[in-house]
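With one protein chain removed, the remaining protein chains of the complex are shown where they sit.
Note that the chains take the letters A, B, C and D in the order they are written out, and that residue 1 is the start of every chain.
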Amino acid sequence: MDMLSLIIKFGIYGTMALALIAAIAVVTLRNLFHSALCLAAVLIATAMIYAAFHADFLAAAQILLYVGAVMTLIIFAIMLTEQLGSKTIRQTNRQNLAALAGLLVFVVILGRVIFKTPWPVTEKALASKVTVMELGKAFMGPYVFPFEVISIILIAALLGAVVIAKKDR
Amino acid sequence: MTSFIEEIRKELSERLPNIKLRLVRASILIENPKDLTQVVFYLKENPRFLLDYLSSITAVDYLDYLESVYHLYSMEKKQGPVVLRVRVSKTDTTIPSLIPIYHGAELQEREAYDTFGIIYEGHPNLKRLFMWDGFEGYPLRKDYEQEDSEILETADIEWLESKGIGITNEVKEKAKQMKMENKRAAAQKPEKPRN
Amino acid sequence: MTNFPSKRKSSGIKQWDHVYTSSVQNAPSHHWLKIFGAGALKGMVVTLKNFVTSYFRKPDQGGIFTVQYPEERYPEIENYRNLPFLVYDGSPDKVRCVACGICERECPPKCIYITMETDVAGKPVRKPAVFDIDYAVCMNCGICEEVCPFDSIFMDHVFEIASPRRIDTGMIRHQEDLLKSSEYLQKIRPKTATMIDEKKRAAEEKKKAVVKPPQGPTV
Amino acid sequence: MTQVENRHPSETLEINFGPQHPSTHGVFRMQMLLDGEKICSLKPVLGYLHRNHEQIAENITYAASMAYTDRLDYLNAMTNNFAYAIAVEKLAGIEVPERAEYIRVIMAELARLVNHITVIGFLLNDMGAFFTPLLYAFREREKILDIFEEVSGSRMMCNYFRFGGVKRDLTTENLTAIMQIVRRFPAFLEEFEALLTKNEILCMRCQNVGILPANLAVNSSITGPVLRASGVNYDIRKVDGYSIYKRFDFRIPLGEKGDVYDRYFVRILEMRESLKILYQALNKIPQGEFLNKKTLPFLKMPRNFKPAVGEAYGRIESPKGELGFYLVSDGTPQPWRYHVRAPSLINLTVLEDICIGQKVADAIIILGSIDIVLGETDR
Partner (left out) sequence: MNMPPLLRDIEFAVDLSFVNAKGWILDLLSHIVPDWVVVFASIVISGVAILVLGPVIMMYLTLLERKLIGRIQNRYGPNRVGIWGLLQPIADGIKMFTKEDIVPVYADKVIHCLAPIVIVIPALMVFLVVPFGERMTAVNLNIGLLYFIAVSSITTIPIFMGSWGSRNKYSLLGGMRTAAQMISYEVPMTLSVVPVIMMSQSLSTNKIVLSQSGSYDMNWFIFTPWGIVGFIIFFLCAVAECNRPPFDLPEAESEIIAGFHTEYSGMKFALFYMAEYMNAFTLCGIAATLFLGGWQGPFLPSWIWFLGKTFVLICVMIWFRGTFPRFRVDQLMGFAWKFLLPLTLINILVAGLCHFISEKTGWIYSFIIFSISFWVLVRLNRPWMPEKRHYPLAN
């Protein structure tokens, strides 16, 4: 366990901690714009974790899709609806007890799932680095059907958006 | 040129007999301001004159009455100016606005109102054109007394103090005293230059 | 480049038309030539030409026409007028000005202030005691130079007199700051100075030729 | 279940394109109500440069306020002096000798060239071309302003015209210098047009933007290139034929649709017409006195210039439109009433009608193409 891997381990734990803090901040911050930015921070932190585990395509895709596109649209929405963004609207609805109970139930279920399922960690999977070439082949090879179905769903979403936007012209 | 004015005057007196007109210095004076719109509308629509271009509206202060002068041209027939005049006393200064006939009169009437105080009825938003809305008085009238910027009034002193500028006491006394006699800090009229 | 129609003989409007109608406007615009980017490319060619010619062309043929102000200066233009000054012949106390006050009256923004000097007995002497010009108010229109009957006030060529504040920074020039010698006038305004000298010489000859009894001083 | 009206009105943004804005050509303010980028309403607010020019003119003599007319439309002082000189000559009945008329026409047409290239330069600046067309225009403008400086004494505040003529005669060097400029100007225009006229982005930004129909233009008493761009043939040089414009062969370019592109291109064609006038005037300028002998004493004593009681309205075709002076005299050296008919102010009446419905970027260009100068608008 030489020093370098130690530093890297600490780095990973650091980013995980950062992601956790940012996630909590998203829920608790009053100003909506701040919480949107914390959401972006969470997404970038997860991308960093992917990169640390050598899933570089996933990291780049995560940044490109989530931070580049989804976050931009969320912030766009916040900026467009004037009242939503500026005034700090009361976000809590005073039902702390119910929320706490729900949280406990959720944590218990999650814990059992994590410890019960046998994670099939094979040596080969850890060693081999999946290159983009293989991903491409997989998309066009065995997984071509789900790939096409997703594209159809996206086009449907696109048409829906156009119809809604066109309605008030 | 005068023959053109004569011709118009003859035409007007025939067509609109009940309107009193007078020729003043190669221009047509309409006695009663109220029938201004009728005359102008007639001149604009009549195929012989077609005065479709209102060049300028000017207000002039002749001490005992205010006068509004209109220069009309015809862009079709490229004919020279037809000058109309309307006189109105200093007290009730209302003249019918020409906006329904000429869209171009809007800013010029606002300017005449701002500098001379002629109220044009029917003007969509008759506000002051150059001065800020809180300005009293009409600057281009002959009897307008300009405010003297050296002498401070109580209102000025309050504003200055709100901005944190110290004022000496005797200036304040003078302002209070002027307020008692409710005199305005008016500048003396520029004395006639020595001939 | 369009050359000039000097040699063309046909009179009337046709003669100028071909020279001045813009060649771009009636350039043959065949359909296929009108590809989308053609206009933009032509614009870029113009800027490229200007970029290249700026290195070796003379100033007015597309070269660089900047004058580096403090080092290089623009050639002095004789008729330039900026801020008046008073002229004296010989020594500063022999001022041409007789304090008649015409320029004070005619100055549009009223920035000249003159008081006539009175000698011991209280009789007015035809010389100005106080002659102030407020350089901050003066709009250098040159009317004082035109109306002065005694050719004593002229427009100067100095323009580097900026000052940080408008009031009490010496912008109100008193008589001693305004006085400049007639040689200075000759240097900056040669044409007007020579014209005034001829007028003066002609007046002397007329006076010598017709010996008239001297009238009283005209106020 | 009632049909919920889901279309909540998107909130409009109230913006002030205020006195300090890089492209309002001076201290002019537009109160705009924006729905996204589209303009819902636009109120011009004036008065930031109001110096009460007309009251000043009533306290000083006729000759003194000639110096003030330079400050009306400070882009071309020569045409302001020309209009004021014509008005006073009409009032007092002074005629102008031949040579002076030619000098006046030459100076007025040079001022028109300066105005039109500067306007196109600033219009391109508003469109975003980073100062390049403006600096090409300024290169030509410098040469013409040098002529003005040699002749009148100052580059922009010329104060060159006097009642009955001009202040100083044109020497032969001045004439050759002007001929030099006129000779090289078409080449500059070729280059300027090559850069701009067929430029796709300029066509995209200008064509069918801010269309001013002809009848609305006439009804709102619009004059100048803006009116001619809408296709109305009305140029005071041809209509009144004041001064000696009747002797020159020149044509009036008319636009087709009255949008920003037409106003830009009509100004370029007008520059070509001014070049024709300049060329003919420079060739036919006679010798002779440059100032009417009768008005010479008034130069020395402006106080004695007391025109007869009466009124006069003199107007010329200034590069911005019809510039008129309405003077009423009561026999004293000061005018009783001095009113300036400012083309910039009156051309603003249509600003709101054209801009409604256009985008924010178009409003800036439309204002640039109407070409107002605040000195003349606010007086």
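Some notes on this structure:
Going forward, a contact is a pair of C-beta atoms (placed from the backbone, for glycine too) under 8 Å apart; a residue touches a chain by one contact, two chains touch by 3 or more.
If you're wondering where the values come from, they're calculated on a predicted model, not measured in any experiment.
Across the complete structure, the visible chains that the omitted chain touches are A, C, D.
Note on the undisplayed chain: of the listed residues D:D126, D:E150, D:D240 or D:D371, the one touching it is D:D126.
Checked against the full complex, the one of D:A64, D:I178 or D:V266 touching the unshown chain is D:V266.
Within the complete assembly, residues 25, 29, 35-36, 39-40, 43-44, 46-48, 50-51, 54-55, 62-66, 68 of subunit C touch the chain that is not shown. Contact between subunit D and the absent chain runs through residues 13, 15, 21-23, 34, 36-37, 124-132, 135-136, 139, 195, 198-205, 207, 233, 238, 250-257, 261-262, 265-266, 269, 359-362, 364.
For subunit A, the list of residues touching the undisplayed chain reads 2-4, 7, 31, 33-34, 37, 40, 56-57, 60-61, 63-64, 67-69, 71-72, 75-76, 79, 85, 131-133.
Keep this in mind: only the chains that are shown with their structure count from here on.
With every chain reduced to the mean of its CA atoms, the largest distance from subunit A is reached by C. Centre-to-centre, using mean CA coordinates, subunit C is 23 Å away from subunit D.
Spacing of subunit A relative to subunit C, judged by their CA centroids, is 73 angstrom.
Contact of a single residue of subunit D with at least two other chains is seen at positions 303. Multi-chain contact residues of subunit A (touching two or more other chains): none found. Taken together, the subunit D residues at the contact with subunit C in this complex read 56, 60-61, 63-65, 67-68, 70, 132, 136, 139, 142-143, 146, 149-154, 157, 159, 167-168, 183-184, 186-187, 189-191, 193-203, 249, 251, 265, 268-269, 272-273, 275-276, 279, 299-303. In the complex of the two chains, the subunit D residues touching subunit B come out as 46-47, 50, 52, 54-55, 59, 216, 218-222, 232, 234, 239-240, 303, 310-311, 313, 315, 322, 324, 326, 328, 336-337, 339, 341, 345-346, 348-350, 378-379.
Looking at the complex, you find that subunit B touches subunit D at residues 25, 52-56, 58, 60-61, 69, 71, 75, 78, 80-81, 83, 102-108, 111, 115, 128-132, 139-140, 190, 193, 195.
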